[in-house]
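The chains shown are only part of the set, and none of them has been moved.
Read from first to last, the chains carry the letters A, B and C; within each, the first residue is number 1.
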């Protein structure tokens, strides 16, 4: 295996005149669709050192995975993800399954010398995430790379926000307020899904969407959350079974089943630079569909973002004459903005899936260059530790809880 | 004294054909200016059962208070506020001084049979606030009324929000997020002021502006905050003395003095109906000038408000067809909106000081009707207890702290 | 009279230690209320060289004008406006009547040596407006001043916009788009009012609200509209009589009467500097309550304003790095913004009537200084000429029509 890795240190196989990177994807639901689109589109708009090749998709049910392969444009399908690990035409395994299977698949893939892209949250427990980070560290020494899919980092407005903070434009960070607001189960009669089952999903709003805003807050500020005080809540603890009769664990004969994860999470945090942060993740905010909001106030300025207007970053420069100062609505569609130059003229905005395209681009480039793609599994583990600290705090009267360090 | 109260059960003195209510105001800085405008304007736009009369303003420095009287239109001035308590032409004492003097003035006024309007926060400590609430309860039995000045309750959009919640339009409250964001000391070289001195101000952002959003959250939802987990921070602990050389306590010879209050406060809360709340009060949010933001998500809909666009309430009705649903930008300038009918045609918005006018109107009407004006001193005390719980929690590793009940 | 004027060149009468300016107001409906508030409030927030005194209000019906005097705080009332012209305690006549009486009252007042503030539109015809402008020019030579009430000029955001253009911050003006959108008669069953009667009102949306945006476009850019192409429309030509049975001219026995003015006006214009302008004035834009919108694009930047968010000016600086450029939402509530320093701290916005206060302030200061207040009657006449050109164009197949010059 070492030989293979050395020979293919870029993760690329020669295919005629042009190197390709064979991708094998595991899972083909919502995330599988988004990732498929990314692999298909990335090489059309970006200059890539190697061309991703949509080699094979794996899923448990033969008919469904065959249909997914046809629909999303994968050359082949498999019903056993382990087959991907031994295929020569697969250099990268893309893990799009629920969180309870991430560790097993990702670790096995890395051990087989496959690069890995793994959806967030990295795992359903800190323990699993630690094992994954360890496996990724081992693999990296052999030139095999792993990345976790915090895709919102690749929204151009978010990437620009990070640049502005890094350039010192807002100075020392004083405040972060980060919210992820949805309403998809605000209706008390919305049916159960695997995302409401602790065993499958690991966590509810906290792990599913809270993870994103923890990552964004840290990514944009370049700081870490060092401690938290949290509160979790399950507003609706029993729901109707889904219409398709999917037998979920613990379902009562009444046709209803228990919700075993949190519906909402709120927590305070302290940043490594001394700033204060407030976080909120909920699926009960009627009218907010996918409102990922991030506001950062620093000693020299402020930034604000809302995914419901995703092509815009608001920026306040406190060094300006107050007479002319105001939050600028920067339409992040200029050629000089991150990722944007590859797309359309100014004012022609991007959509949700473009973040996945950018993620694929950054990953392919890192693999080809032999550098560590970001966010790494270690980054994913660190987010997991923040979430675990929130859970511990919530279980202990919101008492301040230090985030474990590696 | 009892005789006077009975004789003037409306608090009004006959003055020709029209009853008047003599007002004596103590303090004449920012709040004094706003209250003066309220007393002057209220009877011009609203039908009042008695007409407020701007009888006398009190302040310590003769020249300044005389100038204030002339400028703001008070008939006379006094340098000793105690004089107001014994004047027959004063039926109401309006307390606009810093918080450390509220208890003494308000209690004395109530004891002298004067109705009292007291600026918020009610007092600098829970103990003082308790004494004030007790005095107000006693006075109420004698028909003498007391009210605390949470003026933002009277912004029409906020009053409408409360109506909509009370009508059940958003159902059970799940989430409140309440923020009061300013930037007036975000500059580290902004000078010291009495508002940064614990002895004078009692508290920093928490008591000065956090009090407002605690009151608004409770007022709009009709619920109480029952417990909190909080974090306080002083980002800049020493500042230059003000240019006018005002000698503040503990100032160093270096021309700088200590900041002895919090610069920012963040806290989680639980509402009496089971909902979750997040609160934030800061003076370090560059670009946010007076951003009082309140969002409430319920089981049937949502509401959102930002004082920087104060004539607007955003309302989401979850019972509508999702195809047509969206936050409605209700311009709260219709004749049927609270307070609005007395002013201008639709679309002709109101400003900051109109809330003070409405406060004066509601107070005068309650006094004339012999009913308890809201918010009462008991309401002010309850807000104080929430703030005290935040301080205790912050001093005890953010541990969950129950708000004391009366 | 000359003697009086010389003796009182500031228009002020000595009243003890402080000079006052006696105001006599004619008319006491909507505009009368707004003007009353202005005279009452102006000296409380602004340092004025002379103090306005609300001496007398005139109206035709005794009971109504007496009630208005009491309500709005005028010392006396009269049923004949001519009485005001001969009262020694009146130095300024404030004309708040419908447009068909402006010329008669204003000219008579000027001839009697009274300064005049006249509501817009200056008159119902260009001919009358010319007579008024001539009378004002004569009076000015005798130190008697006249001003027309385009009050929106005094909204701080508009005043700031004018400053920015004058400073060259947006360069050469390329485009103006100016709209005044209301919906108060969008309902076809909304009743008739004098504003829909050509004889009383002179014009419909064009003269009532279109006049404002023509004035604003010219005021902010510092340019003149030199030619126009227009289109007028009356969507609903008959309406129910008002419930109070007020007998309007030409009403049918059916309980309905004719609408004799335009419901909406749209027109193109050319500015004196070569830029293009589009104008729209309508009362049929459902959901737009008082949406006065002005956008100006120049060779170096842009400005945008909407009265529905009246404390905000949006400013785009094209000289900035495109990566950071965006429309700035300037909250026009800073001490350095026009008029704002006299009011509240940053972020504490103003409302509709504050423009009237600023108008009173500017007028009083000009009178005291013996300088011509703006906008002058000549300015009002010029706006009238633009409107007349629109009417001529609309009557002649929208053919380009040059605005008459003086």
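Following the convention adopted for this analysis, a residue touches a chain if its C-beta (ideal position, glycine included) is under 8 Å from a C-beta of that chain, and two chains touch if they have at least 3 such contacts.
A quick note: this is a predicted structure, and the numbers were derived from the prediction, not measured.
Shown here are 3 copies of a single protein sequence; counted across the entire complex in this file, the number of copies is 4.
By our rule, only the chains that are shown with their structure count from here on.
Taking the mean of each chain's C-alpha atoms, the chain whose centre lies closest to the overall C-alpha mean is B. The distance from the centre of chain A to the centre of chain C, each centre being the mean of the chain's C-alpha atoms, comes to 56 Å. We define each chain's centre as the mean of its Cα atoms; on that basis chain B and chain C are separated by 36 Å. Note on chain placement: the centre of chain A and the centre of chain B lie 43 Å apart, centres being C-alpha means. Among the residues of chain B, those in touch with two or more other chains are 288. The touching residues of chain B, counted against chain C in their complex, run 30, 34, 36-37, 40-41, 44, 71-73, 182, 184, 288-291, 307-311, 331, 333, 343-354. Considering their complex, residues 170, 174-175, 177, 179, 181, 183, 186-188, 229-231, 233, 235, 264, 266-268, 270, 274, 276-278, 280, 282, 284-288, 295, 297-302, 316, 318, 325-327, 397-400 of chain B touch chain A.
Listed in rising order, the residues of chain A touching chain C in the complex are 160, 164, 314-315, 317, 322-331, 334, 336-337, 346.
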